[in-house]
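In this view, the complex is presented without one of its protein chains, the others remaining in place.
Labels for the chains are A, B and C, by order of writing; each one numbers its residues from 1.
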Amino acid sequence: MHTFRVKAFGITKDILGGKEMVIEAPGVTVADLRSALNEKYPKLTGLRSLFIAVNNSYAAETAEIREGDEIALIPPVSGG
Amino acid sequence: MHTFRVKAFGITKDILGGKEMVIEAPGVTVADLRSALNEKYPKLTGLRSLFIAVNNSYAAETAEIREGDEIALIPPVSGG
Amino acid sequence: MIKITEKPIDVQKVIDTASSLNAGAVNVFVGTVRNNAHGKNVVWLEYEAYETMAVGEIRKIIDDASHRWPLLGWAVSHRIGTLKPGEVAVAVAVSTPHRKDSFEACQYIIDTLKVKVPIWKKEVFEDGEEWISAHPAVAVNS
Partner (left out) sequence: MIKITEKPIDVQKVIDTASSLNAGAVNVFVGTVRNNAHGKNVVWLEYEAYETMAVGEIRKIIDDASHRWPLLGWAVSHRIGTLKPGEVAVAVAVSTPHRKDSFEACQYIIDTLKVKVPIWKKEVFEDGEEWISAHPAVAVNS
């Protein structure tokens, strides 16, 4: 298992119950992390969308996360 | 002959040589006034356009001008 | 608010006048004097208006815009007299519930103002001057 520290914003902060959580995932891709998140917090699947950002940029599902990367959950944005 | 007092703006002020001029025209329509103006000040025909306003609105060529109407020459506008 | 004025335009005041508590969007267009035209340096501009008619024509444009977009507030201010490069010649602001309408309405107002409202500008260069758009071909009278 791999351990990731994940920042949460907006409604994901409410769903995860905090600004930053530690998540265990079976693999190192964004998709692996997403699966682990959805399993632990099923309410995430009810969102209109959920992007995962790595190092301040939107990440593809196939991207691999490395140690020290900054990971963040991006629920539907609503700025402006 | 009919006598009209005409306000001039922009380049027409330069062509007529003043802010307000008295023009004699053979008829009472805007077209009559335009003919008289073009004859007296041929440089007006070199303009990209020339509208005539009566009482603060653009007037049709067939409109009749009455005593007391405010008449103005509107060369191509360039506000903004 | 429709204003034709010799005094510098207070853009913030134009925006405040157009704003509304029911609006989510304000779009503002500010037209400024450029320091060059046709490759020549502009020293200053002279703006002249047929004021009573200009106010009436702007009012017609606002009325038309009000029928096409849900305007909650608006303001148009046009400067006349002598303007130096960088100074504000015109400011248009509108507020609407949503942003797309604010862009469309503001653009309609300034586009129409530029073709209908009796205001004229003369560019003064170092070696001559020219009433803008007066003649079919651009030529500088020196």
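Observations on the model:
Just so it is clear, contacts are C-beta pairs under 8 Å (C-beta built on N, C-alpha and C of every residue); 3 or more make two chains touch, one makes a residue touch a chain.
Note that the structure is predicted; figures quoted are calculated from it, not measured.
The chain that is not displayed touches the following shown chains in the complete assembly: A, C. From the set C:23, C:49 or C:134, the residue in touch with the chain omitted from the display is C:23, counting the whole complex.
Within the whole complex, the absent chain has one touching residue among A:6, A:25 or A:72, and that is A:72.
Although one chain is not displayed, chain C still touches it through residues 11-12, 15, 19, 21-36, 85-86, 95, 97, 99-100, 102-103, 106-107, 110-111.
Of the residues in chain A, those that touch the hidden partner chain are 7, 9-11, 14, 46-48, 53, 56-57, 72, 74-80.
One rule holds in what follows: only the chains that are shown with their structure count from here on.
In terms of their C-alpha centroids, the spacing between chain A and chain C amounts to 49 Å. With centres taken as mean Cα positions, chain B sits 72 Å from chain A. Distance from the chain B centre to the chain C centre is 25 Å, each centre being the mean of its Cα atoms.
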